[in-house]
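Of the protein chains in this complex, one is absent; all others appear in place.
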């Protein structure tokens, strides 16, 4: 008789804890101790920028929708830990998300999400530290969810939770006004301007982009179209306009970062 | 028929190797090649401070007791690799630990531990490098232990191994004198003063803490009780007094680190 698995319980971990300390390890110990015996833990990141909920939300929006249905995702960037902010479980698009209600999951909300407030008294009776809910609350909740415990048994549904959205791209006559929303590991400046928005302006070869004092004409297809160390614009893998440099850091070359204004227009 | 697993063999890895080099990868290859087919490897950290056995021991004390019974933990921070120091297998509190006998496991010793010296000639016949016992000795030992090989077949029991303990908190009249024993990823200064020791002094709101020229009154419950960037004291998730700063690094603000003296007293 062959091995006939049920759906394997997957729990992903995303934090700003780093791994120099024991924090991530403690969470994994709790998960493996309290979860189902075939639990599979998948590290997504422990290197998110400390305290940066906005960066966490961008990470979440990109990565989580690609996982198999019913994956449980624990995401802990939690500067308000121990205060009155709630812990929540979010079900959206077939994924289950666990973490603090501080906006981390906000960019996935589209009105179809179902949100429950974790009842701490049911999970961490008297053992809830005030600074490490990742270990004491979210890992135990994820272990239960991975074992098939229904969300409704972990707390009450709510319609009160933190919503937010990215700054919108504005039109100024024939120009698009956006901004840098992320700087990646390579120094690429990722903007909030999307490929469809650019298509509305004109052909890629005729578009000019201005950011941090640099002006570039033409949206390229890939890095190797320019010389080593030169700046270029292209549509990044998230479908958004990026300013990059070939085998170099655009952020360093332009001394620029998150929040920098970006203008795009069609050359006459 | 449902999938009825036996206990899944778990091996955790904790090192100061970083992951820029192939060292961790080589260990994983050896483990997966020599271990049982359903071996599950769990990364705890590869970012421990290089050569810092003391930091490794603190990590071990926090993280390892949280894992399921019979987990095998490989911990390699090994500045004395290749010298006369032994490799050991430690069984304590239901966990099995593998690594160099240099104090890494010392903070878990309470008299119940059983320690075996690894017989290198049984494990790594003629293939033992002088600089990488993680790959050539500890990974093969862990693979065997995960497969159910008894510890006694890997070497002889010993009562000679490295013991040590953290500096003790001293009382100076009505004051407690401790010190900073760890600086975490966020810059929190973790001390060796425990919550029960503080309780002996008086109510938390009336306690004053002095460290690195700063004086703080009141032990807080969580970070959000003070303003952004401000210092505070609280009981951290290990049950020890910590000096922190809200969404900032107390270590940077105080130019302080491991070994800094900490005084606590009750205000009159």
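For this structure, a couple of remarks:
A and B are the chain letters, set down in written order, and residue numbers restart from 1 in every chain.
The rule we apply is simple: a contact is a pair of C-beta atoms (placed from the backbone, for glycine too) under 8 Å apart; a residue touches a chain by one contact, two chains touch by 3 or more.
No experiment lies behind these values; they were computed from the predicted model shown.
Note that of B:24, B:44 or B:264, the residue touching the chain absent from this view is B:24.
Residues of chain A in touch with the missing chain: 1-3, 5, 7-8, 10, 12, 14, 40, 42-49, 58-59, 62-68, 71, 182, 184-186, 221-225, 234-237, 242, 246-247.
Where chain B meets the missing chain, the touching residues are 1, 3-6, 17-26, 28-30, 32-33, 37-38, 40-41, 43, 50-51, 79-83, 129-132, 135-136.
Basically, only the chains that are shown with their structure count from here on.
In whole angstrom, the spacing between the mean C-alpha positions of chain A and chain B is 30.
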